[in-house]
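Only a single protein chain was left out; the remaining protein chains are all shown in position.
Now for chain A:
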């Protein structure tokens, strides 16, 4: 896993992508006079928190509805680059519209360019907290700046849990992440590098079973490595996995190390958690199926979550427990979790936003914050 250092807490010069948003002043340690007060930021119609397909699709639709959305794409929020989970994928071959496929980062670059083109303001800042206790909602970044909006679209996604295993990381001579190690069998399993090769899945839940069965179509064998004596997957899935001739299960075991030839994963060292004995076995594909962590901690419990931390939305909708806050993409979906389903959900959020804004009957002021100037026959504040 790439280890980003914790960002410095001192505010610093930042520019924004997208027109209109101000540049933050730099704080000089030896400056005696205080900088001139920054004009208050106008209340936005909508702030979108996130940077993946859900966030950008919501932004495109909201921008085309002339909402001038403000998007916080994060500065390595949750340790992942702006663009989200797609930035940790190599080839995306199943997003419609791209026969032949394209790389994850290329796809997210396109989403981003499209959002900006449609009229979205993007700040490369991470949201630290949200205040939904009063309206307009307030969003505070980790640099301490606050922005207000009448509505929020939360599209912060979920991050596939990866285990810290020597050799399964991202850099250095023995690092096989994306060279045999992956956290998404559906995404990567069909790659030629895994064809007819011995593969392994770490996990004991339904996802691990599904991934193992999926991979069994491509690999020569699939070993499910689970740290406990019993799988926690549903009985149906367990039965299916056990019944498959290519699938075997290593109980009470863990992968201690991933080894390779400098280019690709070639073997894993399995440790028997009961006896402590270690054994190396050939393996060209190692997949983590140990769950996802939805990025919802920053909400501080103000929006109802399910038992696994996913935002609860009304079925068939992106509405959350708070009127005016919508959730799209993986942050509220633990079932489908695909770029295209997230994009669809982002569209829904923007369309529900329109309905909500119509009810509110508010329009975003063009330049100034709400002024006290009265409406007269001669002038109407814009």
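Everything that follows uses one rule, which is that a contact is a pair of C-beta atoms (placed from the backbone, for glycine too) under 8 Å apart; a residue touches a chain by one contact, two chains touch by 3 or more; residues count from 1.
By our rule, contacts and distances are computed from a predicted model.
Q: Have a look at "phenylalanine--tRNA ligase", "Thioredoxin", "Trafficking protein particle complex subunit 12" or "Dolichol phosphate-mannose biosynthesis regulatory protein" and point out the UniProt protein name belonging to the hidden chain.
A: Per the UniProt record, the undisplayed chain of the complex is "Thioredoxin".
Q: Could you tell me which of A:50, A:69, A:169 or A:219 touches the chain that is not displayed?
A: The one listed residue touching the chain not shown is A:169.
Q: Kindly state which of the options A:94, A:178 or A:196 is in contact with the chain not pictured.
A: For the chain that is not drawn, the touching residue is A:178.
Q: Which of A:105, A:205 or A:344 sits in contact with the chain that's absent?
A: Answer from the full complex: A:105 touches the omitted chain.
Q: For the full complex, which residue in A:47, A:62, A:82 or A:224 touches the chain that was left out?
A: A:82
Q: What is the set of chain A residues that contact the non-displayed chain in the whole complex?
A: Spelled out for chain A, the touching residues are 2-5, 7-8, 10, 12-13, 75-76, 79-83, 87-88, 90, 103, 105, 124, 169-173, 175, 178, 262.
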